[in-house]
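Working notes, structure below.
Removed: one protein chain of the complex. Kept in place: all other protein chains.
By written order: A and B. Residues from 1 in each chain.
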């Protein structure tokens, strides 16, 4: 099943991104492993908990955890000897975000949820792992802050495109592929051209 | 249904408080939106997960998410031009806390849980959203620290009063209203008179 293979690649990529973040905090092996696991399965786990889907995707299928351990270990060995391949990781992460967002939206769609909940579930599936990674590293989640290059925005836009295309009569698989393309393209464009959402402004003082 | 309308007002108020906290951290629009959502639905979601109530209250009913988005957007527009109406927000937040605490306690009560679990569930429903907001903003949760003006204390006191009144034979709706009054009154009194619980003291050194 091609979807299953893609989801394994996706968790491996997210595990690598988690392992790298934890390594930069100088965590030990276990800390790196925990962060890799949380980054890779956090979004899907939260989706499954919120939608009451059991067993949770990685609980009954050991392949996910082994792939994460392998991905994290491979990352550690690589970055011990060479600089992290940051550009490659960003591209892989954008593809992982695209895949998880749309697959999360599809799961919510199959349960007959309203559109706004489908988009939220897609965004949660794609991004919650990274948010948990940052919380456990005791940092402000990257995707909230001024350094964020449209991470959650890309997920929301892609899931919305997926639903909108279906509403216009486009077939489901084509809509899914187009939704993934929107996520990945928006995210990569944001990285290349440093696109950012403006920070919010709160007026604290009465102007004189 | 008046309870449903109240719960929508409650999530709108909590969304405004979350949007304001995130705006003060200079998050971007998405960050503000995420924090608003988490603040507004975090407590009820945790309650529903812990009590295995599905679908979770906002998953099947899109009104909640739309009200949150509207509340957060309205807050952002307002604070772009004028200083935040802090006093008004504190009063609204106290009412939201009162409503969510007692409604959370009622849900636990209907499942036949023991009294201490009813109180804990009420307090979780009322306060967990704010704790999640602070964790995601990478701050020590307000309600744990020396600046806390009886936030969780008010929730625990109100839920306890709700149960105690029923134990003394007071009818359920009256007990609920009285419980809400206890929460709101205690919280507002604590704000006005700066009431605080004492900080705990840990003796680290042996006295000479």
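The definition used in the following text is that a contact is a pair of C-beta atoms (placed from the backbone, for glycine too) under 8 Å apart; a residue touches a chain by one contact, two chains touch by 3 or more.
This structure is a prediction, so every number in the text was calculated from the model and none was measured.
Participant: Touching the hidden chain in the full complex, which residues of chain A are there? Just list them.
Facilitator: 19-20, 22-32, 34-35, 37, 45, 49, 52, 54-56, 58-62, 65-66, 76, 79-84, 135-138
Participant: For chain B, which residues reach the chain that was dropped from this view?
Facilitator: On the chain B side, contact with the omitted chain comes from 49-52, 113-117, 120, 131, 135, 138-141, 143-146, 148, 152-153, 156, 196-206.
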